[in-house]
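As you look at this complex, bear in mind that one protein chain is not there, while each of the others sits in place.
Chain naming follows the written order as A and B, and within any one chain the residues start at number 1.
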Amino acid sequence: MRNDPSVKLIDAKGLRVDGRRLDELRPIKLEVGILDKADGSAYIEQGKNKILAAVYGPREAHPKHIALADRAVVRCRYHMAPFSVDERKSPAPSRRELELSKVIRESLEPAIMSEYFPRATIDIFIEVLQADAGTRCAGITAASLALADAGIPMRELVAACAAGKIEGKVILDLSDIEDKKGEADLPVALMPKSNVISLIQMDGSLSDEEFKQALDLSTDACRKIYEMQREALKLKYHLVRDETEDKEEMAEVKA
Amino acid sequence: MSATHQSSPVAKLEQKTVVDLILKGKRLDERGPLDYRPLTIMLGTVEKANGSAYVYLGKTKVLAGIKVEIGTPFPDTPDEGILTVNSEFVPLASPTFEAGPPDENSIELARVVDRGIRESKAIDLKKLCIDPGKKVFMVFVDVYVLDHDGNLIDAAAMAALGALVDAKMRAFEVHNGELKYKDEKIPLPMVNYPVPTTSVKIDGTIVLDPCLEEEQVMSCRLTVTTDKDDKVCAMQKGGLGVFTPDEVKQIVSTSISKSRDLREKILLKVK
Partner (left out) sequence: MTLHAERKQLVAPGELLAEGPYFAGENTYREGGKIFASRIGMADVIGNKLIVVPIKGAYIPRIDDLVLGRVTDIGMSGWQVDICAPYPAMLPLSETPMRRDREEGRRDLSSIHGVGDLVLAQVIAFDRTRDPLLTTKGRGLGKITSGRVARISPAKIPRIIGKNGSMITMLKKETGTDIIAGQNGVILATGKSPDQETIAVEAIYMIEREAHTRGLTDRVKAMIQERMKGKAIA
């Protein structure tokens, strides 16, 4: 699987299989508030990834015994649709999905001001409709927006992106073939305002120097993605200052 | 084990509003009793799947994906491919959906959608045989409910049909039981196009394509699936209420013509 010499991932011009430079992000599209029933929702396309995130909460804790006295219970479910990957995946949760549900929750929970809602729950659902590597990071980016869209108080948004290594070169935002044939994968989630990392995982082989390079690449990308998140939120909630309204109401008050 | 569902999440007064409007021939969103909500179908949204379709029926949203894989045939149909329909009521679609294995509503939906496709012989399963008794193609239809605002069955079945019609598989030849793929892509061997229409009974009045509020006050529902030759191929009654035989006959007649309209819309997308 790894270090397969028969597949060329970087060509003579230094470009990757999909034409990207080593430090280039895949095209990202973000949309906020696309579901009707969920309290908050967001949709992300990153390369061929298509992921839907939704939030319900704060809402009543069911069953009651899971409730915490001093803050909300945050629950997270990362799940992949059977048709999202090359070989059909059984809809039953796999061990990988359970692990990812946990690390994703731990990447978002520090940003959520859950102490405002003791004895309640905040539920985060991430559904991968089409997968092409980097789904946990894209899921975190979308889930952040869904939380904000639901009006849940947060210290800040969370943005995520993976870096890695292919054919000896450190690269940003691995695609599926790069993840399968490459030498390292490093998903990172950053809280950009505080400049702290809330998710970091790694598998593969990286020297100290390579690791630092990869980390810088991914944190820089997280900051770029954060700007895209803010844009997406503002696009959804574009407000026009209601001067006319104010004048009207002032007149009525005087009358 | 099946158990009576929880009481409605709407106040009695709000249920009364829906019923009162219906008795006057009106509905919450000003539709006529036989009108469907605005329907949008998008094909091919998930490129990695063999086929996919995204259906918006009013605010209800359902995504269906097709995966074609190789497997062993059933012993009693050794020369036929296999069709499997699965449905997921994912928790993000409704505050009432919980994470976990499919509940009885999800399973019922999957089986009703399956029945329509199977009984209308929509897919020529014999064309999916590779080596009789040993190897056949399996068609997995996965229905994903993304936003629940009523009438999931119709939305799901239309998404499933759209996905099947959209689906492409690699062209193949079979030489002495050996599978050889060719370069081009071919559609699935579709020969029929089943479409269901669901009606609900509210205080004696029958209306089609119930929205969520109407489902919450209905006494019972009847889903009728018809094929391209206007033949009824599947039916399913749900809910604790009851229908008179005349009501059932009336619903079947209405469904046949309604399904025709919906089928046209879906097939138009493929052209």
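The criterion applied here is as follows: a residue touches a chain if its C-beta (ideal position, glycine included) is under 8 Å from a C-beta of that chain, and two chains touch if they have at least 3 such contacts.
A quick note: this is a predicted structure, and the numbers were derived from the prediction, not measured.
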{"item": "Option touching the unshown chain, where A:Leu35, A:Val85, A:Ile104 or A:Leu157 are the choices", "value": "A:Leu157"}
{"item": "Option from A:Lys8, A:Arg21 or A:Lys234 whose C-beta touches the chain left out", "value": "A:Lys234"}
{"item": "Of A:Asp132, A:Asp149 or A:Glu210, the residue in touch with the unshown chain", "value": "A:Asp149"}
{"item": "Residues of subunit B (touch criterion as defined above) contacting the omitted chain", "value": "7-15, 17, 20-21"}
{"item": "Hidden partner interface residues of subunit A, rising order", "value": "39-40, 57-60, 69-70, 72, 111, 113, 116-121, 148-157, 191-193, 229-230, 233-234, 237-246, 248-249, 252-253"}
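Criterion: only the chains that are shown with their structure count from here on.
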{"item": "Centroid distance [mean C-alpha coordinates] between subunit B and subunit A, Å", "value": "32"}
{"item": "List of subunit B residues in touch with subunit A within their complex", "value": "45-49, 52, 59, 61, 63, 65-67, 69, 86, 88, 90-95, 99, 101, 140, 142, 144, 146-149"}
{"item": "Complex contact set, residues of subunit A against subunit B", "value": "35-38, 41, 48, 50, 52-54, 56, 59, 77, 79, 81-88, 91-92, 123, 125, 127, 129-132"}
